[in-house]
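Every protein chain except one is present and positioned as in the full complex.
Let's turn to chain A:
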Amino acid sequence: MALITDLILTPIVFGLIGMVIKRISRWLALISSAISTYYSIQLLGLLPGSFTIRLTPPVPIIFQLDLLSVTLSIATSVLTFLVVLYAINQKIRDRFFVYIPIALGISLGALLSSDLILFLFFWGFLLAIVFGLLLVGKEGRDPSAAAQKALFLLGASDFAMLLGIVLLLTTIGIGSLTPPFPKPLTSPIAIAGFILILAGGVGKIGGFPFHTWIPKSADVVPPATMAFLPSVLDKILGTYLLIRLLTRIFIPSPSIALLIMIIGSITIVIGVFMALIQPNGMRTLAYSTIGQAGYIIVGLGTLHPIGIAGALFHMFNNIIYKTGLFFTLGSVEAATGRSNLEDLGGLAKVMPITFFSFLISGLALAGVPPLSGFCSKWMIYQAIIQSRSHWLWPAFLIAAMFGSVLTLAYILKLLYATFLSEPPKDLDLDRIQEATVNGWFPPLLLAVGAIVFGVFAYSVPIARIIQPILPTRIEALGFWQPVLATILLLIGLLIGLLIYLFGTALRAKESKIFIGGEEIDSEEGRIPGTHFYSSLPQIYMLEKIYTFGKGGAFDFYNYLVGIFTSLGIVAGKVIEFLIQKFYEVIAAIYRIAGGVGSEAHSGILPNYLSWLLLGLFFLFLFLW
């Protein structure tokens, strides 16, 4: 019991001390996240349990531990530790290190609290800290507009959740996140409450339509903030709330499942297609965060045990590789001082460890077997097919699969543009150095994690982490044996390497390019990665790229990819447009009503007196 209060209070107190003594705040953040990690692992020994702490006599504060909340607490603490370790010698303002441990403590409180009011308390507090964290900008950037947008969107979703919880408390009498039995969703009030809380969860996880603050923040806040907020904290808390809501509080109906899957699919489509056309690495990753949130939402929406397991697994995978990706791109930015893809290139030679981490994490994100992203996506596909809850299920499957394909596309673009392409002239590779130990170690560790979670998917994460959390048994999922596949893949790679070494590699020779006797400026011949998909809407361009392709079937495939890509872009644009219009309508109401109101306040006494008279007249009319 004391352990829980220690766990929650230690980081908060350390953060507050850091607020007073700015100089040591970095080290306090590091130490407190390490202590939290230790404490949260200790919590495993207390399982399962529920603890009541009475602060003032009438308010019991109830914490409840089960494997889900404890596992997520450990994950939060560990990832926070890595974020602080990564950021500790970067040029970030000290306030960052004040907010991080406080946010950690509050999130742990939210994860462990059982009482809905207590949960709400932590959740609301977190909003303020998140706002503060987003206000810590990159050097020379003003993050206030982005932070305000985040505050509005997250505030709106939090308000929805508050309302939903109040509805549940007052009408159905559900006061706990972990009631003994889930209730069926029958009465309209329960459905209203459910949907409002759902909005809170979807908003936290970064799903449609609450997602737009993430890309807006991407290039104005430090990479460490991006790694911490949308990719770790919000994912964990959002997934936690949704799992509790869907499995412990209510038994959702198929129509609700349909709603969730539609939201998830839209989120995937928006995230992936917008990621594809970003000129900036951080923004690409931000949209990617949104797209991956879509997978989690779809997985949960299937309501199938495999889908929920897959969503949870995908959440773990996602925080592992996405954090790694933000770290590596952050290192690149710190080393070069640039973030636009067009100004980068060729860094693989000078930053080999960062490159390796990025490669592994990126391929894992794209779901390349046998890395971690593949298996969880595979489980989600399986669940969509098996549940077949609605005749629309093929659409969800197609959205998810195309999302996966295009994820590979934008990861390759990032990989090429940042690490492999010809560097631009003004980028002096000799002066760029590999990140310091604490800069390259966390992403490397996460990359190793991505390998382990992929290759040993069944024996390590599913059997040890996911299965114990979930009540139902996860059955075997089709024919996919990651270890065997890995061995085959490695053999294939070995053969390929041998052919490369003894075949072309020794014979290749570099020579300068001449056209018409003129030596070409290297800058002219350079292809920055940003041009990769700039021509996507024009399908005939795709045909040209693939003219060396092999026969009609493949061309047909290209054609299909082209159609879906352009459809997706159009859908993405239309949805963005509709959201924009919605905001504009609200703004117009605001402006017009405000304008009329301000005009009416002319400051002329007789006018005001006539208002009084009119008001008196109506009072008489109604009352007398």
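As a working rule, a contact is a pair of C-beta atoms (placed from the backbone, for glycine too) under 8 Å apart; a residue touches a chain by one contact, two chains touch by 3 or more; residues count from 1.
In the analysis below, contacts and distances are computed from a predicted model.
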- Omitted chain per UniProt, picking from "Nitrite reductase large subunit", "Sugar ABC transporter substrate-binding protein", "dihydrouracil dehydrogenase (NAD(+))" or "NADH/ubiquinone/plastoquinone (Complex I)", is "NADH/ubiquinone/plastoquinone (Complex I)"
- Mind pulling the chain A residues that touch the left-out chain? 56, 58-59, 120-121, 124-125, 127-128, 142, 144, 148, 151-152, 155-156, 159-160, 162-163, 166-167, 169-171, 189, 192, 590, 593-595, 597-598, 601, 603, 605, 607-609, 611-612, 614-616, 619-620, 622-624
